[in-house]
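Dropping the structure in here first, questions after.
For this depiction, one protein chain was excluded, whereas all remaining protein chains were kept in their positions.
Chain nomenclature is as follows: A and B, assigned in order of appearance, with residue numbering initiated at 1 for each chain independently.
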Amino acid sequence: MKALALARATFGRWEALLVLLIVAAGAWSTTLSPYFLDTGNLLDLLTPYIAVGLLALGLTFVVIAGEIDISVASTLAVSAVVLARVWDAGANVWVASAAGLAVGTGLGLFNGVLVGLLNLPSLAVTLGTLAAFRGLAFVILGGEPVTGLPEGWSQLGAGYTGPGELVPIALLILLGFALLLGVLLHATRFGRYLYAIGSNREAARFSGLPVSRMRVALFALSGSMAGIAAVVLIGYYGSARADVGNEFLLDVVTAVVLGGVNIFGGSGSIAGVVLAMILIATLRNGMGLANISADTQGIVIGALLLGAIVAGNLSQFARTRWGGRARATGGRGEVPRSEEVAVSSKT
Amino acid sequence: MSARGTQAQALAATAFRLREFGILVALLATGLFFTLRATNFLTGDNLQDIGTNVAIVIVVAVGQTMVILTRNIDLSVGSIVGLTAVITAQTLAHHHGLSLWVAALLAVAVGTACGLANGLLVAVARVPAIIATLATLSIYRGLVFQRAHGVTINQSDLPNGFLDLATRKVLGTPFLLFVAVVVVVLGSAFLHWTSSGRDFYAIGSNPAAARFAGIAVTRRVILALTLSGALAGLGGFMWAARFGTLNAVSASGFEFDVITAAVIGGVNVFGGSGTVLGAVIGALLVGTIANGFTLLRISEFWKITFQGFAIVVAVTIDALVTQRLQEALRRRRRREVAEARAEARESPA
Partner (left out) sequence: MQVSKRAVIPVLLVLVTVALVAAAQARTEAPAAHGVASKGYKFFLLPKFVGIDPFTQSNQGAQQAAKQLGDTVKYGGPSKPDVGQQIQFINNAVQQRYDAIIISGNDPNALAPALKKAARRGTKVVSFDADVAPTARTIFARPASAQSIGAVEVVELGKQMRYTGQFAILSATPTSSNQNTWIGFMKKELKKPRYKRMKLVKIAYGNDDPTKSTEEAQALLTAYPKLKGIISPTSVGLPAAARVVQQQRKCGKVNITGLGGPNQMRAFVKKGCVKSFALWSFVDLGYLATRAADAVASGRLTGVAGQKFDAGRLGKKTVEPGGIVTTGQPIVFNRKNIDKYHF
């Protein structure tokens, strides 16, 4: 019974819409290019988004709690350059990775303390640390790259396993973390508290939830994910540079909001975020294989998104108007509405 | 109450009550720091540079402030600025004799159309603003690519009269800054004195309550996003005049600067509070930090780091000052209430 409820909560209407869109996008891509429907290609769809995906998973937690962390890509950069520097100084891969992860967590903690303990607005704080951390990455590594990382490492980001060496290790890493964080978000007390804080922070505080501590922990979690993303991304690139991940932010935010996570907090799911990434990856891959230019891709993806959401809203409108099967709105997987989110107590 | 409340104190009290007081303190502190430390920071020319540099940010941020007040966001402004800048430049490149007023009107009209589309998507089709404008960010940018066709429009293609706008002065102020000031005054007046403007605050504070109170939420949200588009169009016109080199990637990422200005200036992203003045101070603060650290002769890499941390410090100062002031105000109010009660008790009952 509980599992059923969980499934319904996890795979709400929004996720169902994403699944259908993915199927439609896949079908379209198949007609676009004969190269799309190929096991290797399909399995590789998410590989280019491994770092973006890991960052988005971490950010999901922050956004559900009603906060935002836009410094994630810069945190990733600092982790990456520290990791590369430590390795360059002669440490082994494990020590270097641990250093990178520790730095990511530390920077996340820094954000968390400013937001959770000093009560500063998270968007303003992370706008600042976005620049500050990027600067730190340059201070640590300067303008020159670190190259020649060991082959074994690139297995992590760019290697393959399984029958016929077809399954990208990056895909397994991403899905593994999605599963882990999905359980953390949807099946633990930590997760439940998170939704409560995101829905109404004051109410959560009055009911005795450790709100400040949770908020600090969230940013630390987001930082840790940036550290993990750094480890994998360095493997994928086989090198490190201070501007690594410079262009990630928009993709990360897109994955989160398209995944149905309410930007004002209180709702969203890991499944939605993963599905959103698959959708974007499918569309970009299909159109890319048909040599549709990047700017046309942008137009098509934007228009499809809008079309899908508008159509979804229209059908719902039609149902409530004429269908009689009126249903109370506000489920967890509901389309996030811009106006109708009750967050009156938040400032 | 004693009679020590002079006019100056009353004025000070009003200033303290301003939500922008904290960020203003941060701005002044930043200015003081650079005056002491940086070469030629406090010179007329340099301050004019800062003003001109943030002029376009300010114009677009006024529109963004209105959108954020209604608990929405407009991420597409960078693409609208790029689109209108390219369209303005192409039009003027092909019709050298065209009146600049017509060109400006064209830019504003295109911006308005883009903004109206955003407004309809958000308010009528009920697409969450962040998703709607993320999508139109790509779509409008795609249109810029298709318009520009991989070709750059250069200064030599543009009429001199247009390029001169960037250096011309009106009443001793650089023209672009002058435009920004006019937009700020009009924007503030709109939010303060018109019922539509005040509705923005009501909608952002509590959309459901606003609807119950009979506010035309749909129309107001459309208005806010349309105004944002129109001002982005004006920004595009200014952008073309200022830089004179336009291509498909012009102003990409500019939305980031605009939202930064508004957020640092205390416009609440959850809607309902914030002012145009705040966004202006936010833009000036970010512009001053960027300028000042560039004037300090420090390593490029530390410069970026310091700029970021300076923003964090400014936000902290703002929060601390605001907290202190609010506590002081609360305490005084409590004291006043207590005094009033005491007086009431003393009076014959």
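Here is the rule we go by: a residue touches a chain if its C-beta (ideal position, glycine included) is under 8 Å from a C-beta of that chain, and two chains touch if they have at least 3 such contacts.
Computed from a prediction, not measured in an experiment: that's the story for all the values here.
Trainee: Would you mind listing the shown chains in contact with the chain that isn't displayed?
Mentor: A, B
Trainee: Could you tell which one of B:Thr35, B:Asn154, B:Thr194 or B:Gln323 touches the chain left off the display?
Mentor: Going through B:Thr35, B:Asn154, B:Thr194 or B:Gln323 one by one, B:Asn154 is the residue touching the chain not shown.
Trainee: Give me the chain B residues in contact with the hidden chain, please.
Mentor: 38-40, 43, 45-46, 49, 53, 141, 145, 148, 150-152, 154-156, 166-167, 242-245, 247-250, 252-254, 257, 290-291, 294-297, 300-301
Trainee: List every residue of chain A that touches the chain not included in the displayed model.
Mentor: 13, 16-17, 20-21, 24-25, 27-28, 31-35, 38, 41, 44, 48, 51-52, 138, 142-145, 147, 154, 158, 236-239, 241-244, 246-248, 284-285, 288-295, 298, 300, 303-304, 307-308, 311-312, 314-315, 318-319
Here is the rule we go by: only the chains that are shown with their structure count from here on.
Trainee: Where the CA atoms of chain A average out and where those of chain B average out, how many Å apart are those spots?
Mentor: It comes to 29 Å between the two C-alpha centres.
Trainee: Once bound in the complex, which stretches of chain A touch chain B?
Mentor: 114, 118-121, 123-125, 127-136, 138-139, 142, 250, 253-254, 257-258, 263-264, 293, 295-296, 298-299, 301-303, 305-306, 309-310, 313, 335-340, 342-344, 346-347
Trainee: For the complex, which residues does chain B have touching chain A?
Mentor: 71-72, 121-122, 125-132, 134-139, 141-146, 203, 205-208, 217, 221, 248, 260, 263-264, 268-270, 273, 299-312, 314-316, 319
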